[in-house]
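A protein chain is absent from this complex, but the other protein chains hold their places.
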Amino acid sequence: MTSAPVVIIGAGPAGLACASRLLRHDRRIVLIDDNLQPGGQYFRQLPPTYVEGKKSRLLHETERARRLARTLEDPRVLYLAGTTAWACPGPLTVAYAGKTQTGRVEAEAIVIATGAYDRPFPFPGWTLPGVISAGGSLNLAKGSGLIPGGRVVVAGNGPLVLVAAATLAAAGAAITHVIEAQPTVRLVSRLLPRSLDAPRLFRKGLGYRMRLLRSGVRVSSGAMVSQAAGHGKLEAVEIAPLGADGRPAAKGRQQIEAETLVVGYGLVPSNEFSRLVGCQMTHVPGLGGWVPARSDTCETSLSGIYTVGDAAGIGGVELAILEGMIVADAIAGRNDQRLRRSYARLNRFRYALAASYETPKRLSSADPDTIICRCEELRLRDLTEAVRSCATSLGRLKSVTRLGMGRCQGRNCMVSAAALCGFDEIERADALPRSRPPARPVRIADLVQDTSIGPARVPDEAISPISPELKP
Amino acid sequence: MPKAALISGITPGPAVSFSFGARVIPAFSGEPVAAALLRAGVEGTRTAPRTAEPRGYYCGMGVCWECVVEIEGEGNVRGCLFPVRDGLVARAAVARSEEDL
Partner (left out) sequence: MTAHRSDIIVLGAGTIGLFTALNLARCGRRVVVLERAIPWSEASGVNAGSLGVQNKLTPLVPYAIAAFAIWEDLARQLGCDIGYHRTGGYKIAMSPEQEDRLRASFEAQRDAGLDAQWKTARELRDEAPWLSDAVVAASFCESDGHASPICLGPALVEAVRREQVRLVEGVQILNIEAAGSVSIESTGETFAADELVIATGAWSGRVAAMLGVTLPVSLDVNMVSVTEPAPLTVGKIVTHAHGILTVKQVANGCCLIGGGWQGIGTLDSMAKEIDFDQLIHNLILARQALPGLSRLHLLRSWAGYEGVSPDSLPYLGRLPGRDNIYMAACARGGFTLAPLLGKLLAELIVEGRASMAIDDFNPGRFAHA
């Protein structure tokens, strides 16, 4: 057993699977997660005070979640919940801060398992209360045991749409419409040939669709959200056929009264930590965008730093778990061929799934008045005006407009702004504005608790004005 | 949205309450503040400073910060992650000056 632990950032499926597997190799582990309970998004748990009965209508996996969470009870695991890994002060040192613990840990290896978040898809009215993301609807259900109120419309493009819709429907939400952008015929014809790579996943996906149809929900495709409307809250959703240019077609629009709109137009790998520590990045559309370049053992360009799960490329829970295990083996100098073979198949399927949702033109429903940066309240016209006058790069656009400078630090706006302002055709990693510490917002009260900091090098005061010998 | 509802078959934690501005919000101990607000039918939980638009719960996982609320003794927290405890005093997260809003 080595002296330094493996530090895993993120206690979702990938992080937990990695930890579990590392215990088999008798490693010590420090697992750091922002949330108060483990599970990430897929295995998000109800509050600890809640009890789920046998007749619970919440569709979620509990058995695997429980099994993985039990890893945290092992004495070799230090689980830091409600704690943010915010920087790497040294090549294999992780600084963390939170209400109950702040400090640093030297690692044998670092595993970045920070998951993904909903891709921002701006459209007129998307900031109205009542419009929530697909991930947001699932987190509401799994993390709080709630279904959204009123009539619910679910719209988007990607596997999460049906997962969200089916979960909400099963839980009793009043889903009136489910609208997928990719025409079902195209989706199925692309995916079916690759279904043998992951027959269970394929059936699972089909299962969500069947569940919805059986419950009488209207599932349609070839359409997208064009706008949301209401006074202070959502009251109606407008849907339009998918235009040839990827924008809502002018003709054939439909108004749907609704109180909740669930939107899911894809996921974005959470790469802020990887970029912060200096991993070389690569742009892979099939993986959801910018991800760290990795070896076949999931190691990044930085020796001893690995990344797994959705943070390394959108791929879902099964891939995340596999990668977590593969990395654990790699750190221990092992290699399990069965894992590799499963991985190869699932990896192929993952790309096929992503490709099956690709539309001829990138989808967008934003118009010049649409808010793009929600935190700073910047509209598309503010951004295009800045591009026109002086902003020749995304970084410059940010400096000039304050895009991405709010609390979300660009997570809910950078990728959409890049696409809408024509900056994402650039495939150079240095086109991305720098990721700076802290990796996520951290309270100053928590940061200053770090007792392992070295002595202060108080900045040189400007030469004392009354010291005569310094005059030339 | 009109009130969010507890999913059938789930027994929540003990009933408690907290305040959000002038309102008293019934809640279950341990549920995220944002969830309790949704169950109480509170539409927007803050106002965007420049456009004066209402904002509320969106991503549910602590990324977007739309659900930010200010909790006495804590400062600004993400409502979707912060668990309710009895007697908590919360208010809409205020940016800039009171007069601006």
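Should a chain be cited, it is by its letter among A and B, assigned in written order, with residues numbered from 1 in that chain.
In this text, a contact is a pair of C-beta atoms (placed from the backbone, for glycine too) under 8 Å apart; a residue touches a chain by one contact, two chains touch by 3 or more.
Values in this document were obtained by computation on a predicted structure and should not be read as measured data.
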(message) Among A:R57, A:R194 or A:R407, which one touches the chain that has been omitted from the display?
(response) A:R407
(request) Can you list, in ascending order, the subunit A residues touching the missing chain? (result) 87, 89, 95, 386, 389-390, 396, 399-400, 402, 405-407, 409, 434, 436-438, 441-445, 447-448, 450, 453-454, 456-463, 465-466, 470-472
(message) Across the whole complex, list the residues on subunit B that are touched by the chain not included here.
(response) 49, 74-76, 94-98
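What we mean here is this: only the chains that are shown with their structure count from here on.
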(request) Name, in rising order, each residue of subunit B that touches subunit A in their complex. (result) 1-14, 28-32, 35, 38-39, 41, 43-45, 48-51, 53-66, 68, 75, 80-81, 83
(request) Flag every residue of subunit A that touches subunit B in the complex, lowest number first. (result) 34-36, 41, 46-58, 117-118, 127-133, 135-141, 143-150, 171-172, 232-234, 259-260, 270, 371, 374-375, 377, 406-408, 411-412, 441, 443, 445
